[in-house]
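Removed from the display is one protein chain of the complex; every other protein chain stays in position.
Presenting chain A:
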Amino acid sequence: MQFLTDRKRAQGLGSGRSGTGHHKRMLMTSMALVVLVPLFVFTFGTGLGGSYEETLAFFSRPFPAIVTGLMLVVGILHFNGECQEAVEDYVHGLKGALLSAAVTGFSWLLIAAGLFALVKLAL
C-alpha cells in the first residue's frame, strides 16, 4: 500500500500541454517545405559539386544564399521536430530526455554552423 494521495499519483502523467503547439509548428513548417524543398533542391543542387571559385561566386548571389539560409533554419527545425516525435514514441524516461536534448542540440549546431559558413561564403 502506497501512501500517496490521488493528486500526487496523477501529477506529471497528464498531457505536457505542448502537443498542440508542436502539431501546429509541424503543420506550418510542412507548408513552408512544400515551397522551400523544390526551390532548395534545384538551387543548391546546381551549386553543389562546382570548383572552389564557382562555389564562392554561387553563394555570394542573393537568391541561392537566401534559399539556403531559409532551408537551414526552417528545414532543420522541421526535421528536428520529426526526430523529437520519434524519440517521444520509442525512447522513454531519462534516456528519452537526454536523447531529445542531444538531437535538439545537434540540430541547432547544424543551423549555427551552416549559417556561419553561408555568411562567410556570401560576404
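As a convention for this text, a contact is a pair of C-beta atoms (placed from the backbone, for glycine too) under 8 Å apart; a residue touches a chain by one contact, two chains touch by 3 or more; residues count from 1.
Rule of thumb we're sticking to: contacts and distances are computed from a predicted model.
Not shown: a single chain whose UniProt protein name, out of "Pentapeptide MXKDX repeat protein", "NAD(P)H-dependent oxidoreductase subunit E", "Carbohydrate ABC transporter permease" or "Succinate dehydrogenase cytochrome b556 subunit", is "Succinate dehydrogenase cytochrome b556 subunit". Although one chain is not displayed, chain A still touches it through residues 2, 6, 9-10, 13, 26-27, 30-31, 33-34, 37-38, 41-42, 44-46, 48-49, 52, 55-56, 59, 68, 72, 75-76, 78-80, 82-83, 85-86, 92, 103, 106-107, 110, 113-114, 116-118, 120-121.
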